[in-house]
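Everything below concerns the one structure shown next.
The complex is shown incomplete by one protein chain, all other protein chains being positioned as in the whole.
The letters A and B name the chains in turn, as written, and every chain counts its residues from 1.
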Amino acid sequence: MLGEGIIKGMAETARNFLGSYVSDDRLTTVQYPEERTPQFENARQFPFLVFDGSDPLKGLRCVACQICEKECPPKCIYIVKSKDKRPDYKGQMQLYPVTFDIDLSVCMSCQICVEVCPFESIKMDTAYELSTSDRFGGLLVSKPQLAKPNDHYRKIHPTDAALSDAALAAEVAKAQAKARADAEAKAKVAAEAKAKAAAPNPVAPVVAIA
Amino acid sequence: MDWPFLIIAGFTIAAAAAAMTLRNLIHCALAVALAFVGLAAAYLQLNAQFVGFAQILVYVGAVAILIVFAALLTRGGEPSQVGIFSKTWLAGLGVALAVLGVLAWAIARSLVTQDQAPPTAEATVKQIGNALMTEYVLPLEVVGLLLTAALIGAVIIAMRDETPNPVVEDGRSKPKSSAKPTSVGGHE
Partner (left out) sequence: MTGLDQVFVTLKHWLLGQLANILPNGLLPVVSVLLSIAAIIMVFASLFAIMTIMERKGLGRIQNRYGPNRVGPFGFLQPAADGIKALIKEDLVPRAADQVVHLLAPVMLVVPALLVYAVLPVGRNMVAIDFDAGLLFFFAVGAASELAVFMAGWSSRNKYALLGAMRAVAQMVSYEIPLILSTVSVVMLTGTLSPVKIVEAQAGHAGWLPDWFVFTPWGFAGFVLFMIAANAEANRSPFDLPEGESELVAGYFTEYSGFKFALFFLAEYLSLFAVSGLGITLFLGGWQAPFAALDFVPSWAWFFVKLLGLIVLFIWTRGTLPRLRVDQLMNFAWKFMLPLALINLLTAAVWHYMPPGMPRWLVGGALVVGPYLMLGRGLMAGKHISKRTYRYAE
């Protein structure tokens, strides 16, 4: 019969209308500034630089290798290398970035900088309220703002941070083992040299090369 | 002569003059609608409510729309570059003079000029309805029949004629679709 469908539809909308006052399950809207949905662990917005220790600028893991700068598809990273060197987490002497800027308005959150970084020093942050009233200076994020402690990384991406920490620890252990082996070898060489000094031996130079 | 009548008459005449002289066809149609409104105001001023409102309902609501639609369907609304005076203005002048003559004759014979007070009976809608349904029922029905006939005629003219084989609208685009070449755009 004509009009049957209209009656059915009106009943359905009436049910929706009244139901939205009765059950809160129907209202799926998240009222944003007051309410937020929990973020997924792998959410990513904008990169940040990880630092160890307590001083953000001295503890930066970044060694200014500029791989991220070269790989960045929209070319939003700008790095200036330092003239001097300083020890990194392994105790190795490395360069560090004097300037490290990322243009917020150009970055497309692709995470390629994170993928290419060999030093676990640039990671993606989850903060998404990045708007600013200053469209020139405010959108250029520089080193002091980018530097965030490793604890922050552990908090926002626990799984990834654990992996990253393990990789770094393994590297440190490897470096320490190597250093120990080197020291032992050096000690051995020294001992042999001492012995050679005591009793001259023609085999000694070969051992030194090895 | 009182001021309201002068204002209404001036408005109506100005609108009618605009309808004749404006270059854009749609502007002319809108000016005609304005003239209709002026006429309705004149009827209302004479206390003829029914005629006045019917004038607006029929002429502004329907006839003006019809004119405007006809203007849109026939050609673009671009103002024409030819002069506003038609080539057959002499014939038009003759018709206008004839209409003026008839009107003047009617007015001259009417009660106004014979120094008699016209009957002041106010024609209510009820009286008009009674008159239409009793005294003037035959003319009313004849007019209704005429209009119905015109309506059906218009529908028949506008109806697409059902030809057995489809008429090709444009001979170039589909040359092989029909065996024999039909008249190009013949039925339009």
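Methods note: contacts are C-beta pairs under 8 Å (C-beta built on N, C-alpha and C of every residue); 3 or more make two chains touch, one makes a residue touch a chain.
Please read these numbers as outputs of a predicted model, since none were measured by experiment.
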Contact with the hidden chain (one of A:Gly9, A:Gly53, A:Pro74 or A:Pro158): A:Gly9
Sole residue of B:Ala17, B:Leu46 or B:Ile65 that reaches the chain not shown, by the stated touch rule: B:Ile65
Candidate in contact with the missing chain, chosen from A:Ser20, A:Gln92 or A:Gln176: A:Ser20
Residue numbers in chain B that touch the chain omitted from display: 24, 26-27, 30, 33, 37, 40, 49-50, 53-57, 60-62, 64-65, 68-69, 72, 77, 124-126
Interface with the unshown chain - residue positions in chain A: 1-3, 5-6, 9-10, 12-14, 16-17, 19-21, 26-29, 31
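The definition used in the following text is that only the chains that are shown with their structure count from here on.
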Inter-centroid spacing, chain B versus chain A (mean Cα positions, whole Å): 80
